[in-house]
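Report on the structure given below.
As you look at this complex, bear in mind that one protein chain is not there, while each of the others sits in place.
Chains: A, B and C, in written order; residue numbering restarts at 1 for each.
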Amino acid sequence: MVVKYRILSNTHIAKDIYEMCLSGNTEKITNSGQFINIQLDGFFLRRPISVCDITDDGLIIIYKILGDGTRYMSTLSAGDKLDAVTGLGNGFDIKKSGNKPLLIGGGVGVPPLYLLAKRLIAVGKTPSVILGFGCADEVFYKESFEALGCETVVTTVDGSMGVKGFVTDAVKGFDYDYIFTCGPPLMLKAVYDKTQTDGQFSFEERMACAIGACMGCTCRTKKGYKRLCKDGPVLSREEIIWE
Amino acid sequence: MVVKYRILSNTHIAKDIYEMCLSGNTEKITNSGQFINIQLDGFFLRRPISVCDITDDGLIIIYKILGDGTRYMSTLSAGDKLDAVTGLGNGFDIKKSGNKPLLIGGGVGVPPLYLLAKRLIAVGKTPSVILGFGCADEVFYKESFEALGCETVVTTVDGSMGVKGFVTDAVKGFDYDYIFTCGPPLMLKAVYDKTQTDGQFSFEERMACAIGACMGCTCRTKKGYKRLCKDGPVLSREEIIWE
Amino acid sequence: MGVDISVSLSGLTLDNPVIPASGCFGYGKEFSELYDINILGSFSIKGTTKHPRFGNPTPRIAETPSGMLNAVGLQNPGIDVVATNHLAYMGRYFNKKVIANISGFSIEEFVYCAQKLDSIEQIGIIEVNISCPNVHGGGIAFGTDANSAAEVTRAVKAVTKKPIYIKLSPNVTDITEIAVACENAGADGLSLINTLLGMRIDLKKRRPLLANKTGGLSGPAVFPVALRMVYQVYEAVKIPIMGMGGISSAADVIEMMMAGASAVQIGAATLKNPYICKEIIERLPLEAERLRITNLKDIIGVAHL
Partner (left out) sequence: MGVDISVSLSGLTLDNPVIPASGCFGYGKEFSELYDINILGSFSIKGTTKHPRFGNPTPRIAETPSGMLNAVGLQNPGIDVVATNHLAYMGRYFNKKVIANISGFSIEEFVYCAQKLDSIEQIGIIEVNISCPNVHGGGIAFGTDANSAAEVTRAVKAVTKKPIYIKLSPNVTDITEIAVACENAGADGLSLINTLLGMRIDLKKRRPLLANKTGGLSGPAVFPVALRMVYQVYEAVKIPIMGMGGISSAADVIEMMMAGASAVQIGAATLKNPYICKEIIERLPLEAERLRITNLKDIIGVAHL
């Protein structure tokens, strides 16, 4: 479904990181971990960005300036329109979670975990949270997770805030029976290797259609080929093949 | 010279016709009949549009919605920026004019004649004016020319305003010793054939650079090949070759 | 009023000339969840090969100015699965004839696929893709050599009664030479163009962005090249042409038909805007009217007169 959102705000919340509040239809967004695919003037392909939160009349996304498209997004302002295909991807399946879920997010892998945390809390499974960043300047949403009542540990590579090191350096401090994680590929692999419980991993891939038609985003899994846009972006530990 | 103009207003003044007031540097615009070349987001080539008037802090252009570029222009509003290469073309040479100049404009050939009329009046040679349009809905700037003190006759093809027919049908009513004309090619040819005095004709051609470098807009003249963007758009009667 | 926008291709009448292109519409299912795809003229299914294929490693997609590169590499479950599962299931959401796009790494594979499809009622046209950069025949892609192109055409023609459209590559010095060879070998029509070979480099990694290094360029950027090739081929052959390459509006459809296309396919634009074909079909009669066209069939090749 294509929705014309109206931008309510576009706020710089950390180094190169913006939080954008959108007003518009969210009926197709059923799970946390789903994403929307945003059209930007002057760019041919849309940009996939995770849903960070659902609000009364729309949703919130958080994005990082990575290239020209996200740089352009950062120049948009309240009142501007944003055309997006919405409700994409499988999202996290919270039914599979244990009772003590641990959420592990890295950089712009953090946003989808916020809505996930709310959904888990809603079913009585308040998660613990590890948020990994490069340095203190880049940290965002620590307080937001804390405000939900989640035990939240921040890691920074340079030690300028929280635990010095990677998200995996903070894992041992937690008692958990399930993980949900989203972040850069190297982080996902490290989390996979350093944790043993079942869990769900959210991946990124360059996409064209993002609705499952073009085979642009296929990966091999132990359960066959999967389109990360449609059958993903979330895969379960047991099906992942690392290449 | 590239100038970033600020749009002061963009007003619908006749069927498909808009008047846009711009604020910004006009020092390179020395003659009436010159044009600016406007960059539009999402379009590769710039759009050449004649200078209609010079104001205290900028200029006025008038354009017709012809295709996608001018349609896009019509959606711009006060406050928006407009990037334009300015002061292009030779423009009209009023020194060559006789004492009783007649200005003949057709459609969006009318705008450059407005600044020309002001310049002629400034040197004491108030021109007479013929403005040709398809129908009454399309007529613009009749009052503006009248306000300058010019005897102004409008022609419309369907007779819905003024003289029924083409601009050439109104010529016989005037006493003139020189003509300046701008309009569609067929009109220019008809004016050329139906008038005998010396005169200057302003032409249109598809342009790329508009500064005389690419040879995109060349035409044959009796004085050699001319680039309509640099050596034109205005040619004198004696040099024109019709092809 | 009442512009006739129907067209016909080798005896097949289409309600309109709008056909989503192979590889950009899957088997139609995902789009059928967005709108009733029975409004389409037809659609061309994802390129199918004899054996199942994973295709190329990712990244398979890159962005370019007004276009994109893809290096999917013909991912498909193989003709047997397509014939028994996908085509059978398709009846639930599409009740018109489809175009079956097939590919192969040898003449035998093309023949196998064509044979398999010959008896399937649902298939209106077999579109033979001899232009995928991955497909080789004696060192040269079938699509870049007139003799190989003719050979594939003849072999496929021999095993099926369905109309055969050969899909040509734009990556050639003279596309009319290949087109004529296919026509002489019995092709019922031609589809053009497939993608232009292109590339992007990841500046940070200092490596080709696509895992496959090169990919196929499509989208609006290639429209003028596609239009030129359709125009040239229209003058060289008598068989109908499905024109494609960069079409993204009703005006583009009309421009492509004026160049000589009897129908058009729309690829990359459907990836950017999943509703584009629906929007174009709705817009076509209006755009035609504006240009004083009462019957779309009248404008096929009109720019040549």
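Here is the rule we use: contacts are C-beta pairs under 8 Å (C-beta built on N, C-alpha and C of every residue); 3 or more make two chains touch, one makes a residue touch a chain.
Here the structure is a predicted model, which is why all the values come from computation and not from measurement.
Just so you know, the chain we are not showing touches B, C across the whole complex.
Of the options C:Lys162, C:Arg200 or C:Lys278, the residue whose C-beta touches the omitted chain is C:Arg200. Here the missing chain is touched by one residue of C:Ser22, C:Ser66 or C:Thr153, and it is C:Ser66.
Contact with the chain that does not appear here is found for just one residue of C:Ala88, C:Ala158, C:Leu286 or C:Val302, C:Val302.
Within subunit B, the residues in touch with the undisplayed chain are 1-2, 39, 43-46, 85, 205-209, 211-220, 225, 230, 243. Subunit C meets the missing chain through residues 62, 64-67, 69, 144, 171-174, 196-201, 203-204, 206-208, 213-214, 217, 219-225, 227-228, 231, 246, 251, 254-255, 258-259, 291, 299, 302-303, 305.
The working rule: only the chains that are shown with their structure count from here on.
Chain centres computed from CA atoms place B at the largest separation from subunit C. Distance from per-chain Cα centroids to the pooled protein Cα centroid is smallest for C.
Centroids of subunit A and subunit C (each the mean of its C-alpha atoms) stand 36 Å apart. Taking each chain's centre as the mean of its C-alpha atoms, subunit B lies 46 Å from subunit C. Centroids built from CA atoms put subunit B at 56 Å from subunit A.
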